[in-house]
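Working notes for the structure below.
Complex shown without one protein chain; remaining protein chains in place.
Chains: A and B, in written order; residue numbering restarts at 1 for each.
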Amino acid sequence: MADVKLTHVKKIYSNKVEVLKDINLDIKQGEFIVFVGPSGCGKSTLLRMISGLEEITSGTLEIDGQVVNDVPPALRGIAMVFQSYALYPHMSVYDNMAFSLQIAKLSKEDIDQQVRKAADLLQLTPYLDRLPKALSGGQRQRVAIGRAIVRRPKVFLFDEPLSNLDAALRVATRMEIANLKESMPDSTMIYVTHDQVEAMTLADRIVLLSGGDVEQVGPPLDLYEHPANVFVAKFIGSPSMNVVPCKIEKAGEQTSVSICPSIVVDTPIVTDVKEESKAAFFGIRPENLVVVETAEEGFLTGEVTFVESLGEATLLYVKVPGCDEAMIAKQAGTLNIKRGDTVHLSALPEKMHLFDSNELSYLR
Amino acid sequence: MAQLASALMTMIVGILGCVVYFYGSNILLDKIFPTKNRPAQDVARNLRIANNVRPWLFLGPAVLLLTFYLFYPVIDSIRLSFFDRSGDEFVGISNYVWLFGNDEFFESFQNNMLWLIVVPTMSTFLGLVIATMTDRIWWGNIAKSLIFMPMAISFIGASVIWKFIYDFRSGGDAQIGLLNAIVVFFGGEPQNWITMPFWNNFFLMVILIWVQTGFAMVILSAALRGIPDETIEAAVLDGASGVQIFFKIMVPQIWGTIAVVWTTITILVLKVFDIVLAMTNGQWDTQVLANQMFDWMFRGGGDFGRGAVVAIVIMVMVIPIMVWNIKRANAEMEGR
């Protein structure tokens, strides 16, 4: 069982900077876990601690039920794919993939067999004799993955493996990684990225980090539909969720809030606020705001201050009187709406989100 | 042939010795603290020990050599400067007293100062000028290569080359030294340049400038090429002339490199010894500190106390540059 378990894991650098505060995670065998978060959130440090390249300040890390805090990287049963691929520039593709096996003193035949198998899987066989510099970016990426595969690790670690590729290749390689996971259902994969699309498409579960803390752990759609707090709500989804301050007018089975500041909205969200006029936050995703014909159909009316036509969708920046920031509405296709027009917006109540004054989500 | 064979043998033994040390010591360490096929606690413990020991296996020979050849001698030189000629008897500060009452020392010191002012300035200046000009002509690389060439020539070789240029024939004989031939060609009187007091210093300095200009040129040329083209293009658009661009846009941007070149040559000048030894051996008022120090090391069986004192004067002159270098290096490493 290649479970990975982190208990109260902390990382404090020598200059007293706490980059990771009390991380607790339980990763099951065969899971595809994605660490995602803005840069500087500690996601790479966390991955490097699991790999053994970075020391763990306190807490325990278990792989396969064994505490491995002090076990060197090579003996943890992990393999890592680096952002820059980290191919050895002076070795051929074959030697790159064989390196770890040679270090482990495997027999020549075993090495050859495993390298060829991996090369076959990744369609690298024609390139085995080439040097990395003679390969394209995508091929290099595959060599890096091949180098991880030949070690038959219990846990695969990916450190932003797609960020050096151009957009088209990124999509293709993303699919390849997904396929790779399919073909190796027993191995655990931990993947770090700052790109939420990669996180959404690849992950069984996402671990969203920010400022050295875990903000939320869960399947991608959970994070999208039920963000635990404003940070998660705004991080997942593009463009990010409109979040505006509101006052709770009526709590209970259904909650009424007022926004901007006197528009009253009814939501099917349960709250148990005792005091009247409690400050809170109201959120609605741009794709859930729909342009409607009349003011009666909608709940917001405002002036369009900016239009972004993306082709497959149109983004409207709508200034609602009484709100400080413009709301963004994402409409499918192209619309015949210009700057300065007045539009009415509606939304399904079940798509609405409410957060308390600490920016934590109210349960629905 | 026997010489060749024994030389080859000693070379191989010397080099093999090094290789065997590094290989052997590391394998030994892995054998004493194995990390393969052991229980996890053992692995962790052994690994920790091995990781603490290994840097010193790597560094050991270097640290030993640096200590023996540089650290310890510097300390011992300071000690010896308070001892007599054989280094046995403590004589207090009498070597220093002797030094500051010594005419030859003041002559050397003055000459050294002259060298310190002229050589780095001229080399850096010429290097900068040549770097700028060669960067804009198609055969610039060939020109650079030729001007850089004296770098490869030993000071003693350069001295022979220039002694030949300065050669002087008395009377009406044809001059075979180029400099005197040119003087005669323009109707002048041939001179014995090397014995001409005061000015002969400059004729010796020319040799070092000839050698060092290439160094300055190569480094400054790289620095000039490192200047972003945009800044120059912006200056052109702002209407600056070529000279203005050079002095107001380019030179300020490579100021750091100029300082590095300058100090590197300065250090070299302080140590210059071969040229003076070969050209004049300090006669005709050309003595410098390094040669004087060498002189005292061996004169009349050697006077270690006085030699050490002269060495310390050179060291003291180097210290400001040393401090500056360390500060610069530290700043750089923090930037990494």
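Going forward, a residue touches a chain if its C-beta (ideal position, glycine included) is under 8 Å from a C-beta of that chain, and two chains touch if they have at least 3 such contacts.
Here is the rule we use: contacts and distances are computed from a predicted model.
Colleague: What is the protein name, per UniProt, of the chain that does not appear here: "Carbohydrate ABC transporter permease", "3-phenylpropionate dioxygenase", "Tol-Pal system protein TolQ" or "Cytochrome bc1 complex cytochrome c subunit"?
Modeller: "Carbohydrate ABC transporter permease"
Colleague: Touching the absent chain in the whole complex: find that residue among B:A44, B:L99 or B:A290.
Modeller: The single option touching the absent chain is B:A290.
Colleague: Just to verify: which one of A:I23, A:I63 or A:I78 makes contact with the chain not shown?
Modeller: A:I78
Colleague: Of B:V91, B:M196 or B:I267, which one is in contact with the hidden chain?
Modeller: The single option touching the absent chain is B:I267.
Colleague: Across the whole complex, list the residues on chain B that are touched by the chain not included here.
Modeller: Counting over the whole complex, chain B touches the hidden chain at residues 3-4, 7, 10-11, 14-15, 18-19, 22, 26, 30, 52, 54-56, 58-59, 61-63, 65-66, 68-74, 76-77, 80, 87, 126, 130, 133-137, 140, 143, 145-157, 159-165, 167, 173-178, 181, 210, 213-215, 218-219, 222-223, 226, 232-233, 236, 242, 245, 256-257, 260-261, 264, 267, 270-271, 273-274, 277-278, 290, 293-294, 297, 304, 307-308, 310-312, 314-315, 318, 321-322, 325-326, 329-330, 332-333, 336.
Colleague: Can you name the residues of chain A that touch the chain not displayed here?
Modeller: Spelled out for chain A, the touching residues are 51-53, 72-75, 78-80, 82-90, 99-100, 103-104, 147, 151.
Basically, only the chains that are shown with their structure count from here on.
Colleague: Using mean C-alpha positions as chain centres, tell me how far chain A is from chain B in Å, no decimals.
Modeller: Taking the mean C-alpha position of each chain, the two centres sit 56 Å apart.
Colleague: Note which residues of chain B are touching chain A in the complex, please.
Modeller: Residues of chain B touching chain A: 35, 40, 43-44, 47-48.
Colleague: In the complex formed with chain B, which residues of chain A make contact?
Modeller: 66-68, 70-72, 75
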